[in-house]
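In this view, the complex is presented without one of its protein chains, the others remaining in place.
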Amino acid sequence: MSANTLGTLFRVTNFGESHGPAIGAVIDGCPPGLPLSAEDIQIELDRRRPGTSRHVTQRQEADQVEILSGIYEGRTTGTPIALLIRNTDQRSKDYGNLLTTFRPGHADYTYWKKFQHRDPRGGGRSSARLTAPTVAAGAIAKKWLSHTFGTVIRGYMSQLGPILIPFKSWDDVPTNPFYAADASMVPELEQYMDALRKEGDSIGARLEVVAEHVPPGLGEPIYGRLDAELAYVMMGLNAVKGVEVGDGFESVSQKGSQHGDAITAKGFETNHAGGILGGISSGQPIRVSLAIKPTSSIRIQRPTINEQGEELQIQTLGRHDPCVGIRATPIAEALMAIVLMDQALRQRGQCGHW
Amino acid sequence: MSANTLGTLFRVTNFGESHGPAIGAVIDGCPPGLPLSAEDIQIELDRRRPGTSRHVTQRQEADQVEILSGIYEGRTTGTPIALLIRNTDQRSKDYGNLLTTFRPGHADYTYWKKFQHRDPRGGGRSSARLTAPTVAAGAIAKKWLSHTFGTVIRGYMSQLGPILIPFKSWDDVPTNPFYAADASMVPELEQYMDALRKEGDSIGARLEVVAEHVPPGLGEPIYGRLDAELAYVMMGLNAVKGVEVGDGFESVSQKGSQHGDAITAKGFETNHAGGILGGISSGQPIRVSLAIKPTSSIRIQRPTINEQGEELQIQTLGRHDPCVGIRATPIAEALMAIVLMDQALRQRGQCGHW
Amino acid sequence: MSANTLGTLFRVTNFGESHGPAIGAVIDGCPPGLPLSAEDIQIELDRRRPGTSRHVTQRQEADQVEILSGIYEGRTTGTPIALLIRNTDQRSKDYGNLLTTFRPGHADYTYWKKFQHRDPRGGGRSSARLTAPTVAAGAIAKKWLSHTFGTVIRGYMSQLGPILIPFKSWDDVPTNPFYAADASMVPELEQYMDALRKEGDSIGARLEVVAEHVPPGLGEPIYGRLDAELAYVMMGLNAVKGVEVGDGFESVSQKGSQHGDAITAKGFETNHAGGILGGISSGQPIRVSLAIKPTSSIRIQRPTINEQGEELQIQTLGRHDPCVGIRATPIAEALMAIVLMDQALRQRGQCGHW
Partner (left out) sequence: MSANTLGTLFRVTNFGESHGPAIGAVIDGCPPGLPLSAEDIQIELDRRRPGTSRHVTQRQEADQVEILSGIYEGRTTGTPIALLIRNTDQRSKDYGNLLTTFRPGHADYTYWKKFQHRDPRGGGRSSARLTAPTVAAGAIAKKWLSHTFGTVIRGYMSQLGPILIPFKSWDDVPTNPFYAADASMVPELEQYMDALRKEGDSIGARLEVVAEHVPPGLGEPIYGRLDAELAYVMMGLNAVKGVEVGDGFESVSQKGSQHGDAITAKGFETNHAGGILGGISSGQPIRVSLAIKPTSSIRIQRPTINEQGEELQIQTLGRHDPCVGIRATPIAEALMAIVLMDQALRQRGQCGHW
């Protein structure tokens, strides 16, 4: 769980840059015998893919995944699964001084401070494009969790900038590009985004991710708690600035008599905890919320400096998502799946049962 | 970064149960040559210690730390620093059916589901008592960071249940048991807590933690980002249900032109980012907020079940904190220190500079 | 598996110095429910203990282990097991210039080069005394392996300096201080050691360690192979300079038709492989050999330098083992047990069976 690898027993190692030859991941530790095809992975990649509506970046990437290893006769062998996605739409253009000027709110500046030598083209390693390998790895975890426990992991957008989006039905989510769980909100969301694009500005969003049919007992306190690892991966998603489990920040003003979920012979009566107690899953649905900040690459001019420390104005004209939250739902689902699968294997390793 | 060990190069391994013989930690990877005494650690332990005001648990623990290894002639040797804290106030009493009955909102239930065999006395391993070794380890990290970069890590309570506590001055924080940064709020807080204790209920809280004088370049995206690791440790603190970096959930309704911190030759103009961009420290102060839920051990009767699945009522009469948030500030500071120090060593390892 | 922690799922963190207050270990990841008492551990510690014959160091250490955590009602809880061994026989004496002079062949010099500040008393962290916590941890692994698979792990000395010691019977091993599997050799060994002590010199030894009833399937190629991890821990034992699996260096002059163990319906016909093929256990007995160098602390004067780079003569008069190999058998058994248990848990985690 450091640098570019995620997980202890189910391990995802991510590589690539936005404008390099390819991006991808090596997934190590997958149990043998799981039926797996490129299509299983492609379905999730297509949900995250850019260019599918006018509200997201117009970069055209097929994001076609190739499985390089770890599968034999349609099933996993327990050896590393290497996934390759070629970059196909790196525009060769004159970047001008953009490569050496720091966008306010962007990782440009900190990558330069850390590494001194960096690939700045299209954001390089810091690009949200690098969430594609995570999604691909998550597709494997989702499939294994579904096969093993019947786990269902789903997310939706609950807020776009100032607009609250109520939960109506999971059925609505795949019908619109916003992952809204109330399709009747879509015209309002589209109108908001169209105006935003005209301004050249960007906006934040809030997402909810829920995992159902998760066995109790997952999580390794202290420190390898399930909620801690979910916070780790979610805060690690590009542009995320806040993470909640269960009632989250609402818990601050709750009393214990209200927050603690009463237990009956039939199970828990409520789920303020969001499915996790003491860092270990309780068997209830796991609920996580994310705050996603507005994209830092905007058309509006902003004051900044360049690598030489000179002050200047910057304006980002490239093909950027005005709301990165729109495409983030499948990524957050993937991250939750990776954590749950890793914890499940660890639980089986130590305790021999789920 | 799994189970009971935290960190990659600066590693803290935590052990112990609330009512066992002792608790403690082994700190591995500390650079040699750092002046370190038991007093350096005791100061921080005393800040977290129970029984220091009527608003916290009345358990009386000296929390006296003994250094077992890793120090020679007053300085660290680079070998593991083992810290031992004996438990002295484990009341030997008849627990009755409390040991096999699950408190709503408590880890009792999930530990039992995970391990089947568990030490239930005083919460066993899930007790907040196990934050003491974390605080002890954090004292070492704080000292090293201070020596190396002049880093200052401080926290305060910004909300107690429904009461917002404004930031007035760091000077006020050590003057009151709430870690309030506005001492004029103390009478209102005391009144609230006194009423709460009478009810037998508990309440949540919100904390802020700030690290100043942190060098830029700390953090290893992707996945080992600085913000991700801070979220990991903070969400892993007992009772935490939400974590924010910088503007956190307020970012949801912000536009990019507002959120992105403009840069001038003199530095950043604002700090919406909370000192971290793209998972790497920018050199600005690092700001983190935590939501802490109300304690699950309350005097008010609640419906629950026991290990046999029988329904019954539970009431927790022990010596519990009615607001765990009150004693959490030094713990959150310690966790931030551990993460920053570990990332600093990793940065020096890979890049050879800070 | 770095610095002072060993293992992935079954993790041993070792701490302490030869003349500090205490040594010990934290064992994390042990499955819950294993019956375990201090006596189970003490038995193995007593086998390694100094001062039990005139052929080993006369330092008198009770090596009394205290279990600080992880056990409840006589069984493991799945939480960290902290083990404490107080140092009781640190002679307070005037070390003279010994503390700043490097013994030829000793870690004095390299610890100083690495850490600059080190605890030199009695070898500090580099002392073979630090194998005691490893033995303690190994006792837990041995017990779990025995309970789970009926695994038996035993070692013996096969060579003392120039004297080859044939294998006659496991029954002979516990009857003599040399761990010789042929008790009739003991007079010759005693005579050799008595002469050696008179000279003030030291001597090397060769050990064999065998694990029987190990399930097939343990090992994670590539790189986490079972043979690789055994080599790792064995070479990591103080004074070890060579490790072999199965036929070891004899394989160099063997042909494939001779080395490859033929398989019949009843099992393998031979065991040149030493129970490991392609880095994975085959179900046959696992055989490992170690070369142990002569102790570097000898009474004979040797030329050396001190911390100031000045040339001088050194002579070590302390209480040292003239052949560290004599007490190394229980340590090597412990190391093998730790590796096998860790690999078994990893195998169960990934593949769900043994």
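When the chains are written out, they are named A, B and C in that same order, and each has its own residue count from 1.
Keep in mind that, in the parts below, a residue touches a chain if its C-beta (ideal position, glycine included) is under 8 Å from a C-beta of that chain, and two chains touch if they have at least 3 such contacts.
Quantities reported herein were computed from a predicted structural model and do not represent experimental measurements.
Only one of C:161, C:177, C:285 or C:318 touches the absent chain when the whole complex is considered: C:161. Only one residue from C:43, C:263 or C:317 touches the chain missing from this view: C:263. Only one of the listed residues, C:57, C:151, C:295 or C:329, touches the absent chain: C:295.
Of the listed positions C:33, C:51, C:217 or C:318, the one in contact with the omitted chain in the full complex is C:217. Counting over the whole complex, chain C has residues 1-6, 8, 14, 102-111, 113-116, 125-126, 130, 159, 161-162, 196, 201-206, 216-225, 227-236, 238, 240-265, 269, 272-274, 276-283, 291-298, 300, 302-305, 309-311, 346-347, 351 touching the chain that is not drawn. Annotation for chain B: contacts to the undisplayed chain at residues 8-9, 29-32, 78, 345-346, 348-352.
With the whole complex as reference, residues 3-5, 11, 13-17, 20-24, 26, 28-29, 32-33, 66-70, 72, 75-82, 84, 114-119, 124-125 of chain A touch the missing chain.
Keep this in mind: only the chains that are shown with their structure count from here on.
After Cα superposition, the angle needed to carry chain B onto chain C is 180 degrees, rounded to a multiple of 5. Distances between chain centres, each the mean of the C-alpha atoms, put C farthest from chain A.
Between chain A and chain C the centroid-to-centroid distance comes to 46 Å (mean Cα coordinates, whole Å).
A straight line joining the Cα centres of chain B and chain C is 38 Å long. The geometric centre of chain A is 26 Å away from that of chain B, both derived from CA atoms. Among the residues of chain B, those in touch with two or more other chains are 3-5, 14, 114-116, 125.
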